[in-house]
Every structure is written in structure tokens, then in C-alpha cells.
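Structure, as C-alpha cells:
Complex shown without one protein chain; remaining protein chains in place.
Moving on, here comes subunit A:
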Amino acid sequence: MVNEWLTTFADRWTDIVDSSLQHITLSLIALFWAILIAVPLGILLTRYRKLAGLVMGIVSVLQTIPSLALLGFLIPVFGIGSVPAILAMVAYALLPILRNTYTGILDVDAPLLEAGRGMGMTRSQQLRMVELPLARPMIFAGIRTATVMTIGVATLASFIGAGGLGDLILRGISMVDTGVILAGAIPAAVLAILFDLLLAWVDRMVTPKGLRIRKEVN
């Protein structure tokens, strides 16, 4: 049986590569927009904390809609194709990034902000020089979670014709061919793991030495 699967893999190799690239592209576009929306929004919410509960609530509700249902809601408005697929993926990726940005910034030690303010930092200097650098590991962790989730959700994008590794899975299901299903599922899982590892590595590379020392001490 394993041999059969391996032949399926070999036969469909170009298909797998194409679908994987499509999958990655979709995911990256969705992540790009999610970060672009969630990070500034998270920062904004720390300045208008009264709104935080409301906004965070809305974003959490998005998260609870089952992904297939969400895709279904989007079709009447945006039709089928990659646009509604990416919209759905963005919706799911928002929460972890938003929440981590918000808490990451609020977690910055109050005395540090007070020292900064007392020395004459403007609001934007405080954000740029203190809050963002110190919240960065937390924000990064949110992005990692969002990435893994997005790569998973991207598999469902095929249902509305956006392509990606989901195509192989759907085809496998209709052909009742486990080999084809795996040809889609395994690369999707591998992609999720690879991206997670890659981001973990980047995180380590960009963490300032001063913060790494603190981690060791604690």
C-alpha cells in the first residue's frame, strides 16, 4: 500500500509542487493582510482601552464560525475564487495577532514607560523604542500561531476554487484514492511545521541579546 502511495506521489509530483506554491502564496497574502490589520489595530486598542473588549469580542466571534460556514457566507458577496478564500483566512489569522499585540504592549513594565516618559520620550518614540521592541516576541508568537492556522485553513480554500493543496485532497476524496488525499494532506502538514520552525528560528535571530539574557536569568 505504501508503495502505491509513493507511486502516486511520484506521478503527481509537479501537481504537488504547483499546489504547494499556490498554497504558500495564498497563505502569505492572507498573513500579510492579517498582520497589516491586526498589529496597528492592537496598538490602537492599547491607546483606547475602552474599545478593546468590544473589538476583541468581534474578532473572537469570527474565530468561532466554522471555516466551511464562513466560506459559505462569503460566496454570495464575493463569489468564488481566491478573494473570498483570502478574506476568510485573514479573518481567522486576526485574533492571535491582535490579542498578542495588545497584551504584549500592555505587559511592558510600567516603570520602563515612566522612565521613558520622564526622560522626554514622545508617544511615538515610546512606541518605537520601548513598547514594540519589548512586545515583539509576544507579537511574533501570535504571528506564528496565525501562520500555522492559516496554512490549515488554506486547505479549505479549494472548496471555493482558490486552489492550493486542498485541490488534491478534494480530488482524492472524489476518486476514493487515499494516495491522492495524502499527496495533498502530507505536504500541507509539512508546510505548517516548516513555517513554524522557520519563524521560531527568525524569532531567535532577531531577539536582542539583552532580552535573551533576561530569559536565561528568569
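As a working rule, a residue touches a chain if its C-beta (ideal position, glycine included) is under 8 Å from a C-beta of that chain, and two chains touch if they have at least 3 such contacts; residues count from 1.
Everything that follows uses one rule, which is that contacts and distances are computed from a predicted model.
Chemist: Report the protein name recorded by UniProt for the chain absent from the figure; options are "Quaternary amine transport ATP-binding protein", "Tryptophan synthase alpha chain", "Amino acid ABC transporter permease" or "Xanthine dehydrogenase family protein subunit M".
Modeler: "Quaternary amine transport ATP-binding protein"
Chemist: Based on the whole complex, identify which of A:Pro40, A:Gly53 or A:Pro208 touches the chain you can't see.
Modeler: Going through A:Pro40, A:Gly53 or A:Pro208 one by one, A:Pro208 is the residue touching the chain not shown.
Chemist: Write the list of subunit A residues that the hidden chain touches.
Modeler: Touching the missing chain: residues 109, 111-112, 114-122, 125, 129-130, 133-134, 208-211, 213-214, 217.
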